[in-house]
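Down below is the structure, laid out as structure tokens.
Take a look at chain A:
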Amino acid sequence: MVNTNVFLEIGLNHYLVLSTVLFCLGMIGVLLRKNAIVMLMSIELMLNAVNISFIAFGKYNSNIDGQIMVFFVMTIAAAEAAVGLALAVSIFKRFKEVNIRFFEHLKG
Partner candidate 1 sequence: MGNDVFEITVNAVKLIVVFLLMVQAVPILVWLERRGSAFIQNRFGPNRVGPLGLLQLLADAVKFITKEDFAPDKAIRKLFYAAPVFALIPATLAYAAIPMSLPFMVPAFEMLGSTWGPYTFRVQGYEIGVGIVFILGVSSLAAYTILMAGWGSGSKFSLLGALRAAAQVISYELALGLSIVGVILLYGTFNLTEMIQAQQGPLQFTAFGHTITSAVSWIPNWGIFYQPIGFLLFFAAAFAESNRLPFDLAEGEAELVAGFHTEYGGFKMLMFFIGEYGHMMIASGLATTFFFGGYGIPGITPDELQQIILGWGFSEAGAGGLNSLIHFLSYNVKFAIFLWIFIQVRWTLPRFRYDQLMDLGWKTMLPWALANTIATAVIIYAVS
Partner candidate 2 sequence: MSQTALMSILLASPLIGFLINGFRRKHHSANVSGIIASVAVFISFVAAVLFWLELQGMAPESRSILVNYGSWMNVESLSINFGFLVDPLSSLMILIITGVGFLIHVFSIGYMHHDKNVAKYFAYLNFFIFNMLILVLGDSLVTLFVGWEGVGLASYLLIGFWFTDKEKASAGMKAFITNRIGDAAFLIGMFIFFVSFGTLNIQELNALAPTVAESTWLGVATLGTLFLFIGATGKSAQIPLYVWLPDAMAGPTPVSALIHAATMVTAGVYLIIRMNPVFLAAPNTMMVIAIIGVLTVVLAASIGITQNDIKKVLAYSTVSQLGYMFLACGVGAFTAAFFHLMTHAFFKALMFLGSGSVIHAMHEEQDIRKMGGLKKYLPWTHLTFMMGWLAILGTPGFSGFFSKDEILWMSWHSPLGHWSLWALGALGATMTAFYMTRLMALTFWGKSRVPKEIHPHESSPIMLFPLVVLAILSVVGGYVGIPHVIGAILPGHPENILAGWLGNIVKPIPGITEADAAMEWTLMGVSVGLATISAFIAYTLYVNKQEAVQSFTNKIKPVYELVYKKYLVDELYFGYIINPLVRLSENIWAYIDVRFIDRCTYWAGDLMKGGGSFVRSLQNGNLQSYAMYIGLGLVLTLTFVMMR
């Protein structure tokens, strides 16, 4: 059932689908990119996608807690980026390389 209103009446679902698409884009980035820093960036993308759904749910349920959660997610994401980049810099100083193919030491 195709409804033209799908394009004109913007509702919760639109935002959720947008969030899903962004999330999976970020997931592809994490799975496929070899540069550790780009992987970190893809993770940020995923977190942003989740934030969109948080705020959309918050708005359509009239609950401000969604925004507070986003606030927290942003904080944690920034903290994660800080630590991740500090690690990346340490690794770069040591190996002159941030391609994760060179760090496959963690295996059984």
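Candidate entries met the following condition: all candidates are chains of the complex that A comes from, given by their letters.
Simple rule for what comes next: contacts are C-beta pairs under 8 Å (C-beta built on N, C-alpha and C of every residue); 3 or more make two chains touch, one makes a residue touch a chain; residues count from 1.
Just so it is clear, the model here is predicted, and its values are computed rather than measured.
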For this session: Of the candidates 1 or 2, report the single one touching chain A in this complex.
Result: 2
Seminar exercise, completed: Listed in rising order, chain A residues that touch candidate 2 in their complex are 27, 30-32, 39, 100-101, 104-108
